[in-house]
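A protein chain is absent from this complex, but the other protein chains hold their places.
The letters A and B name the chains in turn, as written, and every chain counts its residues from 1.
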Amino acid sequence: MRVLTRMVLVLVAVLCAASLAFAGGGGEKPAVKAGKTVALMWGGTDAPFVGPHVKSFTATMEKAGHKVVIFDSKWDPAKQSTDLDDAVAQKMDLICLVPIDPVAIIPALKKAKAAGVPVMTINTEADKAANEYLVGFSGVGCYEQGLVAAELLIEVMGNKGNLAVVEGVSGFNACVLYAKALDDVFKQKKSQIKILAVQPSNWAPAEATKVTEDYLTRFKNLDAIFAHDDYIAGGVIVALKEAGIAPGKIKIVGIGGVGDALKAIKEGWMYGTVLQSPITEGEFEAQRAIEFLKDKKLDPFYKIMDNPKIDPKNVNNYKSEF
Amino acid sequence: MTLDRLRRLLADQAILFILAGLFLVCSLFVPSFFTARNLVNILKQGAIIGILAAGLTVAVIAGNVDLSVGSVVAFSGILALLFTHRNFADAVVSGTSTQGPLLLAAAVALPLVLGAVVGLANGAVVTLSGANSVIITLGSLAAVRGGALLFSDGRVTYGAHNALFDAIGQAQLATIPVYVFFFLAFVLVLEGVLRFTTFGRSVYHVGTNLKASQIAGIPVIRVRVLTFIITGFAAAIAGVILAARLNSASGQTGTGWEFDAVTAIVVGGTSLFGGKGSVIKTLLGTLLVTLIINAMVLLNIPSPYQYVAKALIIVGAVLIDISTRKEAI
Partner (left out) sequence: MSRSLGRTLVRDWKILLILLGITAVLALLRPVFVSSENIFNVLFQVSINSTIAVGMTYLMIGGDFDLSVGSNMVFATTAAILLERFGIAPGIVLAILASTLAGFLNGVLVAKVKINSFITTLSMMIFLRGLVLIFTDKKTISGSTDVLFSFGYGSLFSLIPYPVLVAAVILVVFGFVLARSAWGRNLYAIGSNGKAAQMFGINIDSAKIASFTLTGALCGVSGIVLLSRLNSASGTYGMDTGLDVISGVLLGGTSLAGGEGSIFRAFLGVLLLGVLSNAMIILHVTPYLQQVVKGLMLITVVALNAAQAKRAEFR
């Protein structure tokens, strides 16, 4: 009988929870206050880029009198889906979301729209099909960044030569867009640059070092390496240094504008990078969020930041900030 | 040598023969494998995680496992780099502040203390409560990594490019990094401790039969806790070397390293049940796994197949171990 009791108890517990839900269902809404609550939903908060971004975003929002709640979906799209449900259930005034997977998040976005909770994607875009459920996108044009990186590569390689790519995570939307940008620009400029290999590094410098070591073993005539971000580029440089290769012999282009990268450009290890300051980005996206909270809409829907090119000629105009 | 003795030799030293055999095959058939650069690469790619695996082997022989080692690598790296700066605020932006010997000593000492403390905590909880070390150290994996992220506020910690500190990870002897030699020395020291000291023998006893060891008067709690401290210590060393080599560390560093270390240990032939094995076997296991992955990369085999290979290597190694010993692992 104990088993039966236990089983019944499980069912009763579930039903109790459900009825509790209806008892507390209406819930008392707190008195309307000037400051709103905004959810900042990053795909994962352990990537080095995220910390400074969160700080900057939060500081900007708090100065305007709003509150920020941070979510971390551990780079799992299923978790981000349920996290979004959680944020919607808490009736956030605005949700700022960095989609881990451009497509998987769409059903949850649909639910959010149906529940009347506005969502703006930031940093990385979701699939175009998501746009009808969003109030806007503010962030980085990954494709546009890729275009600048491609220009830098063509510049330094003289539009020909052997290139190896150390990418972030295969299939990650930003990385897919970088690859496409390179492809498009090389075709357009009738480039003779040959991409010898593309290997992922999980955004980890240690892994990037290993990948580069192996590239150096495999390819005798490597002219350049494109790293999907400056942290990875740092790992690439370590491998080159350890192999005794002189700075500038193999050209490196990264993305980000990280302080170490600026130093590397000055020392000749890197040729260039594309500025993407998490601090500036945090402010930029927070401003758009504030704009939405005030006007209840975003105009224009799609707004991306500038992607300034940093190369040896202008590197001294930039400071190490992150 | 009789056939039987030959078979026994083969069984005991299976990993050595497999490593030698595979090395030969790869040297002959894999392009660029047998070059000075690549051979040094293999050593480099295996050394740091090898230090981790070596320390973990001691805990495994005693019958436990410590899955928090990857998180300790992250935290100790962050701590080390922080103390290379005179002004801690410089640590989150790449700075060039240089450091005098006093804080530099802290840059090496404090992470080691951290590793030892985490090991002590793990060891104490596992031995005093009797709980399974897999779960306890899974909990500490999460807690320590969360702690590292909290401590660094989620940002990357950069070093001050201090020559003395950097040397830990960047100094070379005949194009071979000094830390590779350290790895080999570390393995020999640990192996020596295990084979020639009372403590070492106790570790084997405790791993074989806890109750019997207790009855025999071995200070079981002290021995087990000490093995955890050694593991934490090794993880911290690995973290410091990695940080010195890359000049950066973050809460994300070392993710998944615990499973790579366990892989190396198992492939080397040390049993997860405890009581047998050796650090030298783990060294061989580390080299074998590193070698196979390296060969796959040189053969341009796509990275997902590396996962499949790792899984097959683990199972294969255990199967060989079982068939040559004819007892359950």
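To be clear about the criterion, a contact is a pair of C-beta atoms (placed from the backbone, for glycine too) under 8 Å apart; a residue touches a chain by one contact, two chains touch by 3 or more.
The structure displayed is predicted, hence computed values, not measured ones.
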Touch with the omitted chain, as defined above, among A:D101, A:E213 or A:D260: A:D101
Option touching the unshown chain, where B:L39, B:V93, B:A109 or B:V134 are the choices: B:V134
Footprint left on subunit B by the chain that the document does not show: 65, 125, 128-132, 134-136, 138-147, 149-150, 154, 251, 259, 262-263, 266, 272-273, 302-312, 314-315, 318-319, 322, 328-329
Positions on subunit A where the hidden chain makes contact: 3, 6-7, 9-11, 14, 17-18, 20-25, 27-28, 45, 69-72, 74-79, 81-83, 85-86, 88-91, 100-104, 107, 111, 115, 169-171, 176, 200
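As a convention for this text, only the chains that are shown with their structure count from here on.
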Approximate Å spacing (C-alpha centroids) for the pair subunit A, subunit B: 32
List of subunit A residues in touch with subunit B within their complex: 45-48, 50-52, 54-55, 170, 197, 199-200, 202-206, 209-210, 213-214, 216-218, 231, 234-235, 238, 241-244, 258-260, 262-263, 320-322
Residue ranges of subunit B in contact with subunit A within the complex: 31-32, 35, 37-38, 41, 44-45, 92-96, 149, 152-156, 158, 170, 172, 175, 177, 242, 245-248, 250-253, 255, 294, 297-298, 300, 303
